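Missing here is one protein chain; the remaining ones are kept as they sit in the complex.
We just call them A and B in the order they show up, numbering each chain from 1.
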Amino acid sequence: MLDSYLPILTLIIIAVGFSFGAAILSRLVGEKKPSTVKLAPYECGMPPVGSARERFSIKFYIIAMLFIVFDIEVVFMYPWAVMFKSLGLFGFIEMGVFILILLVGYAYVWKKGALEWE
Amino acid sequence: MSLSDLLAMLPILILAFGATAILMAGAWYREPLPLLAGGIVTALLGALSAGLVTPPVPEIAGLFSAGGYARFYTILWSLLAAAGLMTGSRYIIEKRIGAGEYVSLVLYAAAGMALLSSATHLVGLFIALETFTLAFYILIASNRNCALAAEAGLKYLLLGAVATGFMAFGIALIYAASGSLVLPDAVMRLKAETGELQAWGLLGWGMILIAVGFKISLAPFHLWTPDVYQGAPAPVTGLLATGSKGAVVAALVGLLAMSGPVWNDLTDLVWLLAALTMLAGAFGALGQSNLKRLLAYSSVTHMGTLLVGVLCQTSEGFAATTFYVVVYVVTSLGAFAVIASLADGRGEPMTFDQWRGLGYRHPVRCGVLVLLLLSLAGLPATAGFMAKFAVFHAALQSGYIGLLMIGILASVISFAFYLRVTMLLFQPDEKASSWHQGSVFEHTVLAVCSSAVLVLGLFPGLLFGLIRQILP
Partner (left out) sequence: MTPEMLSLSNSPGIFIGVMLVKILVVFMVVMLSVAYATWWERKIIGHMQTRLGPMRTGWHGLLQPFADGIKLFFKEEIIPTQATIVPFLLAPAMILVPALITVAVIPFGPDLHIGNFLIPQQITDLNVGVLYILAFAGLGIYGIVLAGWASNSKYSLLGGVRASAQMISYELAAGLTIIAVFMLSETLSLREIVALQQEPLWGICSFVPNWYVFTQPLAFGLFIITGLAEINRTPFDMPEAESELVSGFCTEYSSMKYALFFLAEYANMIVISAITATLFLGGWSAPLNWGLFNMIPGFVWLLAKVYFLMFCFMWLRATFPRVRYDQLMRMGWKVLLPLALANVVVTGLVVVVLQ
């Protein structure tokens, strides 16, 4: 266990150290001449209008929810795929049923227009 | 899972697959009436198959029982779904609620309730509970043009999520303490255990009790009830008030009857919950001026009374509780069906101002409502009286005199507000406006409910005999 994950931990520490180190160092050596206009959000050179904390299209939320539903079903398929050859025909039929249910939901979502971006 | 397992699950499969088929059909054909008819037929088929097909195995995959008790409740919830669809038929067409979605969600909910009532395994319990709660999250908010419904949906979602959390943690603790998720087993091992683990197990049961408290709105977890009942469409409220609560109580009764007394250490707590719930419901209802909110508080009182029956942990108590569940389901569903049948373009009649004098405009349905309200109050010769009597009798035999007194006090208080509505209905009021005439479906449900209330009130032995046979 530790054999496998100690290298990953080390790599994470190095990667995090690199990212923050570079950002902090550059802040220390970089120029600093802040002004109000410079620190305002970019809006093509015009004074910014309103806040960016606004509502955006519900489509994105729907996509996120669909992703969660489908992704969990995909994750269920990983252990099945790894064991597939030893499960044989039984495993294939079981997963066939599973995929069929997945497809029913997929067809419903498609027909209801949740995948449209007009 | 073998073929005999599948055969034992036939009613659930009919409900679930029928729901899926109707959902898919609804995505292509928007015509509501065939979808509703299909849903009603599916629900009746589910009930029929539960009644006629004898399951070849006593237990399904170690998760759910297939015994008489489970089949009894499967029939009850399937019929409830059919009734819910009939009550909602006109309502969803007029409010433009998606017919495919409504029908399939009601059927899914019925499948979940049927599974919940037959759970013998904590995982099965959890899955079943989530199945119908998820359906209700959507159903409550299904009237998308109504801000109250959105509010109700969100409230139910948030509290439901909290309750689910408690449930999951409770199950985890029980598993940690006893090493088993199979119910009689988990209880036995927990009782054999005397060390620190027992405390964890009890904490787990306590958490499950809290989750159950949220679901069936025991005080002090009942505060969501009036808001949700008021906001949800009346047909959905009818299902929510009856099925979702009845199924949880049924599961409790089933589990306790199977595994023997669990709650020896929690008895005081449950006693307190029951007393608090009865009083909170009764006193809360007194100040209401909205029929749906009043019925919400009334359901809180009834849940308290049901908890008394569960608390007895005798076969007498379980039989009384089961009887009470059936009676409460029939009566409460009927009351909400009256509201749904009167609903028109203006919405549902809710405030007392809207109800004043309605008895002269719609005498039949208001008469039915009065009958149902009196049954809820427990007037002799109605089913409600027999149910209350049976529960209080069981409490007396088990020696819960204090609780019995509180129960009777709550009943007396309830009489006040039920009578107040009754008088309101028949107060002469020139300004009383006419509401919708109601459809055939709605009148059928009302006829069935009111006659069931009368029959069960006059001949309770019919149902009691059956219940005694099927209790596990």
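In this section, a residue touches a chain if its C-beta (ideal position, glycine included) is under 8 Å from a C-beta of that chain, and two chains touch if they have at least 3 such contacts.
Everything numeric here is computed off the predicted structure, so don't read it as measured data.
Colleague: Sort by label and list the shown chains the missing chain touches.
Modeller: A
Colleague: Contact with the hidden chain only, please: which chain A residues?
Modeller: Its contact residues with the unshown chain are 2-8, 10-12, 14-16, 18-20, 22-23, 25-27, 29-34, 36, 38-44, 48, 51-54, 56, 59-60, 63-64, 66-67, 70-71, 74-75, 77-78, 81-86, 88-89, 92, 95-96, 99, 102-103, 106, 110, 115-118.
Keep this in mind: only the chains that are shown with their structure count from here on.
Colleague: Any idea which chain B residues touch chain A in the complex?
Modeller: So the residues of chain B in touch with chain A come to 20, 23-24, 27-28.
Colleague: Provide the residue numbers of chain A that touch chain B in the complex, in ascending order.
Modeller: Result: residues 104, 107-108, 111-112 of chain A touch chain B.
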